[in-house]
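Left out: one protein chain. Kept in place: all the others.
To keep things simple, chains are lettered A and B as they appear, and every chain counts its residues starting from 1.
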Amino acid sequence: MYCNKLPEIPDDRKKIWEKVDNMARANSLWVTAFGTGCGAIELRPLHTSRFDMERFGIAMRPTPRQADVLIISGYLAVKTLKRVIRVYEQIQDPKYIIALGSCTMNGGMYYDSYNTLNILDRYIPVDVYVNGCMPRPEAIIDGFSLLMKKIKEGKAEGWKNYIENLEYYRENQKKVISNWDLPDYNW
Amino acid sequence: MNGSTDPLKTTPLFFGPQHPGVTGNMSVEMWFDGDEITRAITHVGYLHRGFEKLMERRLWIQNFPLVCRICVPESDINEECYALAVEKLDGIEVPERARWIRTLVLELARLGVNLMSFGGQAGTIGLGTGAMWGITFRDFVLDLFEELSGGRIYHVYVQPGGVRRDLPEGFKKSVLSVLDKIGERLPELDRLTLNNAVFKQRTVGVGIVKPEWIDEMGLVGPVARGSGSRRDVRKDAPYEAYGELDFEVVTEDGCDIYSRALVRRREIDLSMNLIRQILDLMPGGPIAVPLPNLTEWRIPPGEIYTRVESSRGEYGYYVVSDGSLRPRRIHVRGPSYVHAVTLLERMLVGANIADVSNIMVSLTTCPPEIERSR
Partner (left out) sequence: MEKQPQRIVSDSGFEIEVVRKDEGYFHVRVSRANVIELILSAKQRCGKNILQLISVVDRIEDDIFQLTWILEDTADSSVFIVSADYPRENCSVPTFGDIWPTAVIFERELHEMYGIEFPGNPRQYEDFLLEGWKELPPMRRDFDTLEYSIRTYGERRKRIHTDPRKFIAETTGEWDTPVPMKDEDR
């Protein structure tokens, strides 16, 4: 059912090509259609005609297999975290995560809730945080342009970080997900 | 619910939570035989934040930023319903002008949601243009909210005893211009959806809600009104200024997705009509009564159940106070509760897989209000 082998980090042999690749990657960010929280409501104006994010090469994709970016739109409940891990690991490398809202940074207004995570980047690697509750479409576009800048400079390395420190992330994930039944790495 | 899950005859399939056709973050587990669903189970809880627990830990006034997040597309309904409960428990009289401003805000929110869900109905069957237009029209309404309260989605505009601030200067003119702009383009949206052969073939006779289910399961809102019911809290138990407005309850008796879409389409017209009436009749006067020191605000012990009509149906708040600084219990009854769990599980049996997201959008299920924690 699954491939349990860990993905390999590409070696540094292709350093120059990596730069060229990054230019291309930055200009076609495809987003998984997974509205994990309330921020998803502002993604609709963003990908329709009013704010039209396709002019930046950003498009919504129905499956993680076709996408590069996962947007964590707001607070993450524990039950969703499990699905988010699956979706994230299924995205092909390189992959990036944008987290929206104050509640992904430090819990926000749900800091004392028994079912939402307080600090998201302990569980999955976040490349760009967009603050606000909820972030306006302009702010999300700004977050995307920051991500593009990071990718072009070769600094959006959350996905490499995730594979290198998989044990750390797995330990944290297993701490909150009490009925852990995911494989080592599900492709 | 008692359909077959025989592994030799049926195939299990998870629909959602990561799926572009699902409304919000929820999932439906289905078993199907060929193309026909034999059994469906709704799974919710992906958005559970434990609101009702958190509300017991906050001051009465601190709950206003929390309650509006229970329903993301239409946040004012929750503020209004909670404010009504607090006012009834504490015996606060709301000034005349504040009541009318609240009614205006509620109708604007309803207009926005109905535009989005009516367009979204077209979007689920591949008519993407309808979804684009619906969401863009809603954005004009959000601009009005921004002018009024400073926020696009969460307004925290209603407060106990009135509203947070007065209408800005020239607000009437900008509302009317937005209504004109939307009203001008709506016939085009009609041509694209209601009069479109593809839309009709995918919706007429699909997703039947039988009229006898309305009383059995307690269906409300456009789902019930699309099956011939005349229930509407705005008419049956008028709150705020609805008693003084002149309108008829929208109802259709086709029982299918098409008639629910038609109800939403006519609700858009109704909301635009009501907004024009409200702007004409808007009285002057104060917009709020002064409140006591909010950090020391105790509400006398008591229990109350308040209801308002949202775009998806009847919304209820059961609020219990024990005379302390914080509420003892707030229980939210969202309309999606029944629609997304009991009704959807029953409706999907016998439906085709291709119609699942179509049916879900026609119920406009809103997962956050199911899982705000009881």
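Just so we're on the same page, a contact is a pair of C-beta atoms (placed from the backbone, for glycine too) under 8 Å apart; a residue touches a chain by one contact, two chains touch by 3 or more.
Just so you know, these numbers come straight off a predicted model, no measurement behind them.
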Contact set of the excluded chain (shown chains only): A, B
Listed residues A:T63, A:N118, A:N161 or A:N186, member touching the removed chain: A:N118
Residue among B:D6, B:E248 or B:E303 touching the omitted chain: B:E303
Of A:A59, A:L146, A:L166 or A:L182, the one touching the omitted chain in the full complex: A:L146
Contact set of chain B toward the excluded chain (per top definition): 44-45, 48, 50, 52-54, 56-57, 214-218, 229, 231, 233, 236-237, 302-305, 307, 314, 316, 318, 320, 328-329, 331, 333, 337-338, 341-342, 346, 371, 373-374
Touch list for chain A against the chain that is not drawn: 78-79, 82, 105-107, 111-119, 122, 146, 150, 155, 175-179
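Everything that follows uses one rule, which is that only the chains that are shown with their structure count from here on.
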Residues of chain A that touch chain B when the two form their complex: 32-38, 40-42, 44-45, 48-50, 60, 62-64, 75, 77, 79-80, 83, 87, 109-110, 112-116, 133-134, 136
Chain A-facing residues of chain B, complex: 17-20, 24-25, 45-50, 53-54, 57, 65-66, 69, 72-73, 116, 131-133, 135-136, 138-139, 142, 152-154, 368, 373
